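Everything below concerns the one structure shown next.
Entry: chain A
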Amino acid sequence: MNHELVNPVPIKHKFFTPGVIVLFVIAINGLVFLMGRFFFGLGAVTNLNNEYPWGLWIGVDVAAGVALAAGGFTTAALGHVMHREEYHTIVRPALLTAMLGYTFVAIGVFVDIGRWYCIWHPLIMWNGNSALFEVGICVVIYMTVLYIEFLPVVTERFIGKVNLPGLLSGLNKLVDKILRLLDHGLSKTMFVFIIAGVVLSTLHQSSLGTLMVIAGPKMHPLWQTPVLPLLFLLSAVSVGFPMVIFESLIVSRSLKLKPEMHILSRLGSMIAPLLGIYLAFKIGDMFIRETFVYLSEFTTASVMFSIEIVLGVIIPLRMFLSPKVLKAPPLLFTASALVVFGVLLNRINNFIVAYTPPYSTESYFPSIGEISVTVGFIAILVLAYRFLVMNFPVISMPGKQTAQPTKYTIRGVEK
Partner candidate 1 sequence: MKKILAILLVLIFMGEINAQQSPGKDHSELNINCKTCHTCDVPTKDEPCLVVCPREKIATIYQKPEQTPELIVIDQLKDRYNPVYFSHKIHAQMSIMSGGCENCHHYNTSGPILKCNNCHQSSRQREDISIPDLKGAYHRQCMDCHREWSHETGCNTCHSPINDLKESEKNDFKKQLKGKDHPPVTEPTKIVYETNFEGGKLVTFYYDDHINNFKLKCNQCHARESCTRCHDVNHISSDKLILVKEKKSLEEHHKKCFNCHKENDCAKCHLDKQLEPFNHKQRTGWALNKPHSYLSCVSCHGSKQPYKKLDNQCVSCHKGWKKENFKHSVTGLRLDKIHSELSCEDCHTGKDYSVKPGCNGCHENYVYPNQKPGRLVGK
Partner candidate 2 sequence: MSGKSRREFLKKSITAGAIATGLSSSTLKAGPLNILSPDRMGVLVDTTVCVGCRNCEWACKDAHNLHAGNLDSYEDRKILETKRRPDHTALTVVNEYPRGKYSNLPIDVKVQCMHCDHPACVSACIVGAFSKQENGSVIWDTDMCIGCRYCMAACPFQIPAFEYDKALDPLIMKCDFCFDRTKEGNLPACVNICPVEALTYGPRTELIKVARKRIKRNPDRYIDHVFGELEVGGTSWMYLASKDFKELDFPDLGKNPAPGVSESIQHGIFAYFVPPVSLYVLLGGIMWITKRRKELGTEEKI
């Protein structure tokens, strides 16, 4: 047990680099188009119409966003529920990704819905039959849970270091006290939120799949199946760890840290069985419903489905089975990126490619505005992540004892 030697600290690094400036440009470009959406309506910026009511923003910002934030609950389940403490160092980065991911999912929804000022309606107007309602409510609760789970990071950062500017400095003591109270309370009840987070995630990850079931024959039979919720859940579970590896390796590269290969390799070794189960259900479903006949046609749907399965599932599955891949950062990164790409493509396929309305005159392709906003959001997310890991103890550094050892690991569970 060497985990005491590895502790989360704010990473010291220059914030602005050429890459970050590029991200800023992308983000501002997205925000400009976003202004267009709010001043001139959805029609002015998007290619959405009565035939294609949902496009890139729902497919990527919301559906893929939720799926790729699955690292939060899968690592929480692994680290806290299963008590595999060796993985604790990756729990916080995954938690931060999930928190930021869900925040941007919520913003994505806010941007996409036509009457954004009514976004609070589902909180008091309930429709238990609606999969979207269930997704919405679960996302709201889960987001709250994620923020609560992140609170100890905040308390840990500020306890004993509260230093409010100017006049407010008189309140320093009070704030410090509140933080300590909060920290104490959270450490007792955190396990409640951790389990709730896992349960809520399984619920809405699967309900996200139920969303398109009601579209029935409008959806291409390669994807339309009553087991969609299960496939969505399984794919979310299997993309959780690859996403953690993917971003951990990017962060190490970007912040000039040594990749934590001993943890990532072990994490990687768990991906293959999860991917295998997902693939088995996906293929099994295809054979039970005999939809493989559509693969013999050469259409956008069949090509996209093949790419999704081969590039996004089968190839990374084979890669994760090889010990060589698990040990080599570039190969591990490639394999993880492929899974992430596969799930991203799967969500795009489910919500955009598979959707063919009965009276479609031309097929949908996202507008420059839609792409700009989506890419802009991703850029902002990356920037926010960068900012937070530089200012809060999220990423663990080996051997550095910069904070109290037991303060921040897991609340309430171990003492």
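Selection rule: all candidates are chains of the complex that A comes from, given by their letters.
Throughout what follows, a contact is a pair of C-beta atoms (placed from the backbone, for glycine too) under 8 Å apart; a residue touches a chain by one contact, two chains touch by 3 or more; residues count from 1.
None of the values given here were measured: they were computed from a predicted structure.
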Touching candidate - 1 or 2 - for chain A as found in this complex: 2
Candidate 2-facing residues of chain A, complex: 38-44, 46, 48-51, 53-54, 77, 80-83, 85, 109, 112-116, 118-119, 121-122, 125-134, 136-138, 141, 189, 191-196, 198-200, 202-203, 206-207, 210-218, 226, 229, 355, 357-359, 413-414
